[in-house]
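Working notes, structure below.
For this depiction, one protein chain was excluded, whereas all remaining protein chains were kept in their positions.
Letters are used for the chains, namely A and B, taken in the order the chains are written, and counting of residues starts over at 1 for each.
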Amino acid sequence: MFGPYLEAVRRQAPLIHNITNYVTANDCANLLLACGASPIMADDPAEVSEVQTACAGLHLNLGTLHTGTVAALLSAGCTANALGHPIVLDPVGVGISALRGTTARQLLAELHITVIRGNLSEIKVLARGSGNVHGVDADAADALTEQTLDRVIPMVKDLARRTGAVVAVSGAIDLVADGKTAYCIRNGCAMMRRVTGTGCQLSALTAAFVAASPDKPLAAAAAAVTAMGLCGQIAQSRLTPGEGNAALHSRIIDAMYNLTPRQLEEGERFETR
Amino acid sequence: MFGPYLEAVRRQAPLIHNITNYVTANDCANLLLACGASPIMADDPAEVSEVQTACAGLHLNLGTLHTGTVAALLSAGCTANALGHPIVLDPVGVGISALRGTTARQLLAELHITVIRGNLSEIKVLARGSGNVHGVDADAADALTEQTLDRVIPMVKDLARRTGAVVAVSGAIDLVADGKTAYCIRNGCAMMRRVTGTGCQLSALTAAFVAASPDKPLAAAAAAVTAMGLCGQIAQSRLTPGEGNAALHSRIIDAMYNLTPRQLEEGERFETR
Partner (left out) sequence: MFGPYLEAVRRQAPLIHNITNYVTANDCANLLLACGASPIMADDPAEVSEVQTACAGLHLNLGTLHTGTVAALLSAGCTANALGHPIVLDPVGVGISALRGTTARQLLAELHITVIRGNLSEIKVLARGSGNVHGVDADAADALTEQTLDRVIPMVKDLARRTGAVVAVSGAIDLVADGKTAYCIRNGCAMMRRVTGTGCQLSALTAAFVAASPDKPLAAAAAAVTAMGLCGQIAQSRLTPGEGNAALHSRIIDAMYNLTPRQLEEGERFETR
């Protein structure tokens, strides 16, 4: 089902503007290039509106957030909204500080966000105003598994309804939902959590997929999540003895570079609820 | 012909000061170490003049430009000029915003730049005041190929003449010219465009090559461009099935680490016009 969404990215090569952290910016850029899109990183309030005008989508990421960057997030976001470009918001570590919490709420209040993508701890903070936080990772109490799925889906659909955004939650099972439909995606591998920035990369990828299929943000976001998970599986299957998270890191990007629409369709594992 | 320029870098191990973007700074540092030079990144206006004093060359790069960094670019540049250290300017994405355009023009007006290195879209913006821009990549209309070479060379030589800088243009064919002579270099491979930061890395490398051979900036810059292209070819030839742009990324640096002056001379493909 998701093959055409990857094809659309390859055909359109959307230019994606990332206002993101310095920890994983290189990985986001290389993953965007791997999937067939183009990246640009620019975060000075003086230029982000112009930069966004030249782009097809926007990825806003709160990792290593600076006070001075909030104006850039808003400026680029307003331009994206005015031009109808999709925005993906990644509220990295949103529960860990007032700066991140306030900024995330302000972005949700002032902008129309197309997709919110985070782990369950981050999504709970946005949905309920509070949650367990373990740095930038999901707290152990917030594992998204078969056991917790039934309780999580209504919360996620409710957040989607209230914000008008598609909500994508990463975990052992990935969940991508709007107010009505939830995709439960069973691709990915646990070892991806040991590579920094797989979440940020997925947010950048989601921006590319949604930019290339702007009329279908739910399915496009689900396709991006599935593609990333499948690339994690492919990468893990190619590890040799003695290799670890650095090898996985490179191989995920390589898997995306080589991923075909057909391979994506054969590997996708999901159901809707 | 270019072997001695690599030898000079290996022998002198020049310390290169980079004021550059956070997306590819790690790659610039590792490529400088690979070629035998040493990197330092420092961009606070309070320290860049002192830092440059301790260095042998300067790489100014406009990717992820911040308004507050412009003073650092100028301060480090003035010190480099006063001490006779070469400066390489990489006008990343210069057509995309007024901030980048204004800054590039100010640097060219107030500093003596030794080498300007960019893609054809960026060089056109500097040469003509306008150009097609596709983010940080060359626009499709600005491919540097056999067909466009004859038209591009005079423009590049003219820019070199007006600025007093060597101008290095990256594309399917690379062009390195001063006001009189243009090296047309046929090393490199198309897949390098799918690795973020190969341009930034080349700018850093060029600073190392010119710093080690300060009396011959044209040939040294051409040697750096040739070495980078050859490393791209070597890296690509070593890819195995299933590998992609992340593997190429590492292998380019590894190829530079192992590149010998003799290998460079055997692999160099260029003519002058």
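Just so we're on the same page, a contact is a pair of C-beta atoms (placed from the backbone, for glycine too) under 8 Å apart; a residue touches a chain by one contact, two chains touch by 3 or more.
Note that the structure is a prediction, hence the values are computed from the model and not measured.
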item	value
Touch with the omitted chain, as defined above, among A:Leu15, A:Cys35, A:Val48 or A:Leu65	A:Leu65
Residue touching the undisplayed chain, where the options are B:Leu15, B:Leu58 or B:Leu144	B:Leu15
Per the touch definition above, residue among A:Ala54, A:Cys78, A:Ala172 or A:Ala247 touching the missing chain	A:Ala247
Which residue of A:His59, A:His85 or A:Arg100 touches the chain not shown here	A:Arg100
On chain B, residues whose C-beta touches the chain left out of the figure	15, 22, 25-26, 29-30, 33-34, 38-44, 46-47, 50-51, 54-55, 238, 249-258
On chain A, residues whose C-beta touches the chain left out of the figure	21-24, 26-27, 63-67, 93, 96-100, 133-137, 194-197, 242-247, 249-250
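Keep this in mind: only the chains that are shown with their structure count from here on.
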item	value
Gap in Å, rounded to a whole number, between the CA centres of chain B and chain A	33
